[in-house]
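With one protein chain held back, the other chains of the complex are shown just where they sit.
Let's turn to subunit A:
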Amino acid sequence: MTELNQERWAIEATGLAKHFGENRAVDGVDLKVKKGTIYGVLGPNGAGKTTTIRMLTTLLKPDGGTARVLGYDIVKDADQVRQRISLTGQFASLDEDLSGMENMVMIGRLLGFSRKDAKKRAEELLTAFDLFEAAKRQVKNYSGGMRRRLDIAASIIVSPELLFLDEPTTGLDPRSRNQVWDIIRLLVKAGTTVLLTTQYLDEADQLADRIAVIDHGKVIAEGTSGELKASVGTGKLHVRVFDPEIRAKAAEVLEQTIQTEVQLGTDPLVLTAQVSDTKLVSKALLAFEDANIAITDFSLGQPSLDEVFLTLTGKPADDQTKEEAAE
């Protein structure tokens, strides 16, 4: 039964490292991803997300550390790993010159389907992903959202046990983003394990069972989104009053109900406060009503990635490229 126990983990990485010259792109990453879950890797530009994925998908040999994917070593058993995983890269892993259908049939054939079966499977997936109309068009003429969906469709022609998605929603509009989220949730429901990278905390929050925050090639925090947020605080309450005259009064009322310091924004209508208990926030709304204070906006913002980083590292998330340019 030890065999089965081992199989609980889709990914087990210890001390994974990759250096490009002096640049320690990935500098000792430990990851444990349980089967059947969504795992989010959260980090700013240049944090090492793509490099980590490229090692786990056998595209890059690590300079240090080891990793087992679905029980197979990523270096020694690369072939076994490849048979069980799929990758949707950060930049479309599709042939731009070919049509959507031609891409799907080609990949189906490479996976061992007969021409007829590859075509059938392609039609099934293209229809499901709302791409059938565009199937005959060259991929270079697709919109960003269509490209992403096709990319994911191509990754599940043979349902993989483990799917890697590198920034699946970067650059998508909210509607396309929601479509991709829905698809990811359905994938996991159907039994696939997903590892995705993202730059957005709310995306990781929405989808991932567990999250690793990485920066400068190191995991700086790991846990469920609840655990991470608890360490950061729930977020920022943002109130906009109707009339600047009543802002002082509103601040007083708010301070009393949520029992934390309230900041007055530079905008004469705006009040903000860092809150940790969401129950108090709903009370504040009632308190405004009782005090007859007219407000035009009342929202509780998720802590941004910047706030998470600020709390975890004591400095804001920075773009490494900017930093490098400055050096």
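The rule we apply is simple: a residue touches a chain if its C-beta (ideal position, glycine included) is under 8 Å from a C-beta of that chain, and two chains touch if they have at least 3 such contacts; residues count from 1.
Heads up, the rule we're going with is that contacts and distances are computed from a predicted model.
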| item | value |
| --- | --- |
| Record-based protein name (UniProt) of the chain missing from this complex, from "Alpha-ketoacid dehydrogenase subunit beta", "Fe-S cluster assembly protein SufD", "Transport permease protein" or "Copper chaperone PCu(A)C" | "Transport permease protein" |
| Residue, one of A:12, A:95, A:202 or A:222, that touches the chain absent here | A:95 |
| Hidden partner chain, touching residue among A:158, A:220 or A:269 | A:158 |
| Chain not shown: contacting residue from A:86, A:169 or A:225 | A:86 |
| Those residues of subunit A which, in the complete complex, touch the missing chain | 54, 57-59, 61, 79, 82-83, 85-87, 89, 91-98, 102, 106-107, 109-114, 117, 121, 124-125, 127-130, 138, 154, 156, 158-159, 182-183, 186-187, 189-190, 192 |
